[in-house]
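Of the protein chains in this complex, all but one are displayed in their positions.
First chain written, first letter: the chains are A, B and C, and each begins at residue 1.
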Amino acid sequence: MRIEMHPILGEAQWGPKVTLMVDGKAVDAFEGEPIATALLAAGRRVFRHTTKRDEPRGVFCALGRCTDCVMVVDGRPNVRTCVTAARDGMVIETQRGLGHWGTEQILGEKGEQGHA
Amino acid sequence: MHETEIAIVGAGPAGLAAAVEAAQAGAQVTLVDENARPGGQLFKQIHKFFGSKAHHAGTRGVQIGRNLLSEAEKAGVEIRLDTVVYGIYPDKRLGLACDSQSEDLKAASIILATGANERPLAFPGWTMPGVMGAGAIQTLINIHRTLPGRRVLMVGAGNVGLIVSYQLLQAGAEVVAIIDALPGIGGYGVHASKVRRAGVPILTGHTILAAKGDQAVERAVIAKVDSSGQPIPGMEQTLDVDIVGLAVGLSPLAELAWMAGCQFAHVPELGGWVPVHDEEMQTSLPGLYVAGDVTGIEEASIAMEQGRMAGLTAAQALGCLPSQEAEIKKIEVRQRLDALRVGSFGDARAIARQRILSLSVPQGIREG
Amino acid sequence: MNDDLLICRCQEITKAEIEEAIRRNDLRLMREVKRQTRAGMGLCQAKTCGHLVMGILAAESGQAPSEVEPDTSRPPVRAVPVRVLANRVADDDRD
Partner (left out) sequence: MESMQEGVLTTGIPSQAELEASPGYPSAAALARGPIVVIECVQDIPCNPCELVCPNNAIHIGEPITNLPVFLADECDACSQCIPICPGQAIFRVDMTYAEEQAAVSFPYEFLPMPEAGNVVQAVNRAGEVLCDAEVLRVQQPRSFDLTAVITVAVPKNLAMEVRSMVRLPRPWSQGQRAGGL
């Protein structure tokens, strides 16, 4: 849920609106915010399911350390969504276990997609 | 290979303060941080700081961070954000990764200001979405202005648990309860009083038994514990919450200091394993300094003073700062540090800090 | 804490598996626990479970916490893709 007005931080100045495709559904986000917060704001808390127990996992540390929030982003798995900036048109998928590589990544057509 | 005189890892309160002092002393300083924004935890501290005027008391942490950042920029510090230091190598080389490239950074001196890590607490359901560190909550609400949920159980009544609970109320969430297994409240009484006035119960002598829910947290089961910390049967209660915050302590994030081969000491009062250092923040390895929570968990005000001390010492060791001038400044830093470690909250840490200093071999100021 | 409680979140290793490995093989070092059980080998490189495993190892092997050091710290301390490590900034074209 977004904090529009805050007693100390004042009124929110969001970046430009962008759209993420998450498991085939459009999700609104603000450019530059972490992918994870856009998903949380959309009420989405499960980001992946683990390899052994197929357990749901989501944000735990929000600092890029615990790697529990990893999803498949633009065909690349294990992307930490809590420290990866949202960009318009990103294709994001719930990661199952170790995740699958999108074909574009293997063939390198998409080119370099660095992530923070 | 990029070269610099003083490389500082971590642009939190300690790293920024070290960069300011070192750059103002005339050293070439490169400050590296893995995040998109500098300031470390400082920019999440939207409350007013304690301490004295010299510690910027009465000013909000986020404002102190802005002041430090502009001082660093004015002093000509090269700040490299979104840059991960993935390794530290002999002859003072750091391995950097930024965007899609990696490179080495060679420095005459290195200051590690890599801060702390939140300690985990394992209980049934702790891996479910909705269970998260108090630091994670603070990042989401104060930096990204997004509430991860509406009804929060905070585990831990130290300063972090109390402050983040208060900030959750400011963000518009409800804090159903703060619990702590200890019989007393670990944080400052005034922080506890703020949340008590706001209607948040603090249940000491309580622990969390489980987080429950289908795919994410929907309930939490807590229980009163006996004097040995064991849950008392029949004293359980279930709380309707969608977030469980963990504020059960921090410990130094000292991977790079271990990798470099620093001598360590185990000091529970300061969060566990800490790199041994002398009063001027020099580790057991010449030219390698530490500052802030990586040296032992205290407060941001202390981290800034340690940063200043490390920055001054490193600049002095490189000949950028005449010893006489350096010594005068260091005495002021030492006084400000001592002032922060007096009193019932600071005594244990002051004693623990003395223990670390006693383990360090006096090196004096040797060429880095 | 019951036994199928997860301690290493990345590799999904339980408390029982860690305790049993320590007892069965008389383990005393963190790197031994890591190699026996894979606890700490996941994407986060023990940043989350390290403390818990050290506590279990100390308790199970009868050592004081001050005798149990973390496992050897090796690069990379953050998940860095190999292609980034390989994509070196050439010395001369550094701006």
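Note that in this section a residue touches a chain if its C-beta (ideal position, glycine included) is under 8 Å from a C-beta of that chain, and two chains touch if they have at least 3 such contacts.
These numbers come from a predicted model, not from an experiment.
Student: One chain isn't displayed here. Which of the visible ones does it touch?
Tutor: Looking at the entire complex, the absent chain's contacts are A, B.
Student: Given the contact definition stated above, which residue among A:Met21, A:Val46 or A:Ala85 touches the chain not shown here?
Tutor: Selected residue, touching the omitted chain: A:Val46.
Student: Considering the whole complex, not just the chains shown, which residues of subunit A touch the missing one?
Tutor: Per the touch rule, subunit A residues meeting the hidden chain are 1, 4-8, 43-46.
Student: What does the interface between subunit B and the hidden chain look like in terms of residue numbers?
Tutor: Residues of subunit B in touch with the missing chain: 47-53, 57-60, 130, 147, 149-150, 157, 169-170, 172, 183-185, 188-200, 202, 204, 215-218, 242, 339-346.
Criterion: only the chains that are shown with their structure count from here on.
Student: For subunit A versus subunit C, what separation do you get between their C-alpha means, in angstrom?
Tutor: Comparing mean C-alpha positions, subunit C is 26 Å from subunit A.
Student: Averaging only over C-alpha atoms, locate the centres of subunit A and subunit B and give their separation in whole Å.
Tutor: So the centroids are 26 Å from each other.
Student: Between subunit B and subunit C, what distance separates the C-alpha centroids? Give it in angstrom.
Tutor: The computed centroid separation for subunit B versus subunit C comes out at 22 Å.
Student: Among the residues of subunit B, pick out those that touch two or more other chains and give their numbers.
Tutor: 34, 100, 117, 127
Student: Out of subunit C, which residues touch more than one other chain, so two or more?
Tutor: 9, 47-48, 78, 84
Student: Across the complex, what residues on subunit A touch subunit B?
Tutor: For this pair, the touching residues of subunit A are 1-3, 6-9, 12, 33-34, 37, 40-41, 45-47, 55-65, 68, 83, 85, 112, 114, 116.
Student: Would you mind writing out the residues of subunit B in touch with subunit A in their complex?
Tutor: Touching subunit A from subunit B are residues 34-36, 46, 60, 82, 99-100, 117-118, 127-133, 135-137, 139-142, 144-148, 150, 170-172, 215-216.
Student: Help me check something: in the complex, which residues belonging to subunit C touch subunit A?
Tutor: Going by the criterion above, the answer is residues 9-10, 12, 42-44, 47-48, 78-79, 84.
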